[in-house]
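For this depiction, one protein chain was excluded, whereas all remaining protein chains were kept in their positions.
Presenting subunit A:
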């Protein structure tokens, strides 16, 4: 079997070119949508609307960056919406409790918020760690594990909130609200955080040994195992990272409404997974890009925004449109390998 180097090289180049073009797909889609949006409504292409869309994108976007790692490694996490809701509820519950004082000791509002934020990170990390352990050491399908916790997290929140809403004390709201509402250099804080998370995610995925291991595991877990990669550890870390991303997103989300209800974060898993898939990451794992996910998340927000600004399709059908987008993209991804 003598290889024909030129043939192989040409085929290789052609494939990489096709790959690059495919990689541009989401961006082209986003640009087309923006043009459509501008044509349909003059309010679309304004700085205010742009910032509005990006700020709303940041929650899902941050979670989707974490989900990118999980999906590239060959896993999935369906629980992120419920997890965000439970983390939000737990934060509010704890912060309210602390503001009433514990055993005669009172806390400064700043301390309370710092503790609340720390709790969000810790809970997110712990939930992710539990997922990772059940999936690797417990050898349960990620789909089943996170389907289970999807139910558990939301039920616990509903129980905490007694079926209603957990609302942050007014005394804390003023101090905490800038985390969502303030701007730095004219750009809202959540967008900055989103940018930092996305940049960090890109760097970790493409330029660290961990990121390479994640891709190797998703591409072929057996090969990775035989290549002395600690497959279980790497997988657990992907779920922990995702949990922390959910924690970060929740920290930004809580000051927006100042409350958590049984409907908080509903269908976020759909949007996060949609963002990852639309961004060109293969659902079966192995390859994907954080930048694609970022574009995917923005694209989905823009769809929702256009539905909001125009009356062609009811805004109530937003999830239907997103669902359709996932299916279409998955259809286009068929047999790409």
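Assume contacts are C-beta pairs under 8 Å (C-beta built on N, C-alpha and C of every residue); 3 or more make two chains touch, one makes a residue touch a chain; residues count from 1.
Following the convention adopted for this analysis, contacts and distances are computed from a predicted model.
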Identity of the absent chain, which is to be given by its UniProt protein name, from "FAD-dependent oxidoreductase", "Peptide/nickel transport system permease protein", "Monosaccharide ABC transporter ATP-binding protein, CUT2 family" or "Cytochrome d ubiquinol oxidase subunit I": "Monosaccharide ABC transporter ATP-binding protein, CUT2 family"
Of A:229, A:260, A:306 or A:326, the one touching the omitted chain in the full complex: A:229
Hidden-chain contact residue, picked from the options A:198, A:216 or A:252: A:216
Candidate in contact with the missing chain, chosen from A:187, A:203, A:313 or A:332: A:203
Those residues of subunit A which, in the complete complex, touch the missing chain: 1-13, 15-16, 203, 207-209, 212-213, 215-216, 219-220, 222-230, 286-287, 337
